[in-house]
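Could you have a look at this structure, given as structure tokens, before my questions?
Removed: one protein chain of the complex. Kept in place: all other protein chains.
Think of it as A and B in the order they're written, each chain with its own count starting at 1.
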Amino acid sequence: GADGFKITSSDKKHQVRIRGAVQTDARFWLNDNTSRSIDKFEVKQARIWLEGYFFKDIYFKIMPDFAASSNILPDAYLDYAYHPAASLLVGKFKPSISLERLQGDSDGTFLERGFPTYLASNRDVGIQLHGAFSKPGYKAETVAGPIDTKNTFTYQIGVSNGSGDDGSPNNNSPDTDNNKEVVGRLFAHPFHHTGYSWLEGLGLGVAGSVGNPDKQGLKAQATPIGRTTYLDYTKLNTGFAAPTSDGATYRIYPQAYWFSGPFGAIGEYVISSQHLVSGRTDVKQDNKAWQILASYVVTGEDNSFAGVKPIQNFDPLKGKWGALQLAARYSELDVDDATFRIVDPNLSASKAKAWTLGANWYLNSNAIIRADYENVSFDGGAARGRDMPNESIFATRFQLSF
Amino acid sequence: GADGFKITSSDKKHQVRIRGAVQTDARFWLNDNTSRSIDKFEVKQARIWLEGYFFKDIYFKIMPDFAASSNILPDAYLDYAYHPAASLLVGKFKPSISLERLQGDSDGTFLERGFPTYLASNRDVGIQLHGAFSKPGYKAETVAGPIDTKNTFTYQIGVSNGSGDDGSPNNNSPDTDNNKEVVGRLFAHPFHHTGYSWLEGLGLGVAGSVGNPDKQGLKAQATPIGRTTYLDYTKLNTGFAAPTSDGATYRIYPQAYWFSGPFGAIGEYVISSQHLVSGRTDVKQDNKAWQILASYVVTGEDNSFAGVKPIQNFDPLKGKWGALQLAARYSELDVDDATFRIVDPNLSASKAKAWTLGANWYLNSNAIIRADYENVSFDGGAARGRDMPNESIFATRFQLSF
Partner (left out) sequence: GADGFKITSSDKKHQVRIRGAVQTDARFWLNDNTSRSIDKFEVKQARIWLEGYFFKDIYFKIMPDFAASSNILPDAYLDYAYHPAASLLVGKFKPSISLERLQGDSDGTFLERGFPTYLASNRDVGIQLHGAFSKPGYKAETVAGPIDTKNTFTYQIGVSNGSGDDGSPNNNSPDTDNNKEVVGRLFAHPFHHTGYSWLEGLGLGVAGSVGNPDKQGLKAQATPIGRTTYLDYTKLNTGFAAPTSDGATYRIYPQAYWFSGPFGAIGEYVISSQHLVSGRTDVKQDNKAWQILASYVVTGEDNSFAGVKPIQNFDPLKGKWGALQLAARYSELDVDDATFRIVDPNLSASKAKAWTLGANWYLNSNAIIRADYENVSFDGGAARGRDMPNESIFATRFQLSF
């Protein structure tokens, strides 16, 4: 059906679900006098995948992405969900740090996530213990995979290779150093089953990681929707070699969402600390980012962390138009000034601030047409102390997922 | 069943079809004294894909090709077919230019398409409006995707990145310049529903494109079945840098097919014009190609643009042998002489002429064994004004598709 195509064994103990997702985008830069960016059509995502379970509690997901230029295998994991309070997840999955990263890749409010997401790993390979508890008197629900939005209280604690800020290992994901990263997250829906219906959809949590990478490569930081680099670890002050992340790292991610009727909001703050080492220079870099986004479904449907289900599916000849969600976001990322002892401040910005407006037209529960406008301004990043020029982008997406 | 494996929702509104195709080839060069080419076995195509529809009129196709060395995602599109007269196709698909390119990748008469196909893009990312009309008194049929062979009159008009002659963007297909390409096509079956049954299968059309690429890379031109380069934009006259396609381009493709009983024919002509720019040298290059192919099903089945369905499936112990189709093709490509102001005429030919003989043995509607012989001769391309040596190739294919 519309919620996917499933094959279930006659004894109901085994199930495989055949899933797919396509995202076809168009991106146009406004006032792009410097021609930094190329207006383009692109296939952002083209996935065919299997998920399901064997013997009821061994869940799996194998998800390639054929539109990816490097990470062609975003997810490949097993989750032994023997008991709601303790499940064992192994393989490649989203590390349990950024709330917005953990949101489904077809479910976001905007075409791309905000700044906080890019100060943690995108995907990583490792092992995680996770579980959920319910309010006394209620039964916790088993939820497989890295994100649980259903239970009163959830925890995740794991060990993984550590793939760096915005890192996403390709293929079989060999690590580059012996040191591993520890990741943990606590998240609660404190008003579950309390009867305060307008607060049932409030979720609060905090996540973090500690690691100690050995000469790990650094990925450039880019703007959310334009994916334009504004912090480039290869453009350096005279006399410096390309820095690596070498030494103790930690991240702290307080995070929250609130969904109530047609209204929704997500907020997240992050501090991500690492040591940039270039030759004998060792700089402690504490990058910070935060965002707040709000959305409203004008056609009256319920808002949720997993998107909107229209009351009436699109069928204009019958006067049915689907659901319309409007959204706004403010997000910023502050690069530690110490960075610019190594990185050239004339070519990388020390701060990026983005505000974004979006409209999501849900034709039905599978098809969405999205349009976003984003404006990003920068501190520094141009010659003689001037600022990088603002980025203004208009982007659309046609999306089908099942 | 033999026409594919489908899962349909109980309300018939949603369907996914699980499809696959394998092509395993052998290619042997005859009289290849210069050892230009390597005799080989190869897997030409290995595809697993999903296609289907949601809410009846939102069609989709997600098709990776695991045998491809670069373009691992040939097709990824959505097609909102709300009305036969106006459907909206978005994503990555075959641009509506070359008739033979639009033929199904498992349905060709020979192992590889003729010369005209290689003077347009193979795949591109963009958006297309298309539709179909029927003879008055008949109802047009909704056909999703880039090719419609069923209706009396069809049109396609689209905008896409533009990927150059024989271009095929990989993965998420970033464009390299801001300028887009406009592509259009008109195609008619003028004798549909006329009662002249021997003319019902006649189709006539014309397609074209206009663009204005900015320093777009150029792909070498190669022979149809051998895929041997005879026009190499990296082997240049002394003092020239590698040229790009830079400036106004256009293509015109008059095209026709005719299928009547066991007989079939396809013909196509093309002029593809672009500017080769190398430093200060700007050359207007008008390349031309054409082909005519004819085929005949000796076992009595109907010929068609989508292949042959045997009356009796192969089962030799029961004296059943499947269907046999014989075919011949003449095809040539004329490189504009102006090209050789930049490109070295001792290493690239100014004209290639190929004649091809083929036999297709349809074991059943899924399995085909093909054998082709092709001879290509060239004008120029060797030292001191001599011609490149002829290419003679014998090739076979075992193919399964569903």
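We adopt the following convention: contacts are C-beta pairs under 8 Å (C-beta built on N, C-alpha and C of every residue); 3 or more make two chains touch, one makes a residue touch a chain.
All values reported here derive from a predicted model rather than from experimental measurement.
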Thinking of the whole complex, not just what is shown, which of B:Ile58, B:Ala144 or B:Leu363 touches the missing chain? B:Leu363
Touch criterion as defined above, residue of B:Val22, B:Ala140, B:Leu231 or B:Ala395 at the omitted chain: B:Val22
Considering the entire assembly, which residues of chain A contact the chain that has been omitted? 7, 9-11, 13-14, 16, 18, 48-50, 54-55, 58, 60, 62, 64, 72-73, 76-78, 80, 82, 90-92, 125-127, 159-161, 170-178, 180
Residues on chain B facing the left-out chain by the touch rule are 1-2, 5, 7, 18, 20, 22, 24, 26, 35, 38-44, 46-48, 64, 66-69, 313-314, 316, 363-364, 366-367, 398, 400, 402
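The rule we apply is simple: only the chains that are shown with their structure count from here on.
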Superimpose the Cα atoms of chain A on the matching ones in chain B and note the rotation angle, 0 to 180, in steps of 5 degrees. 120
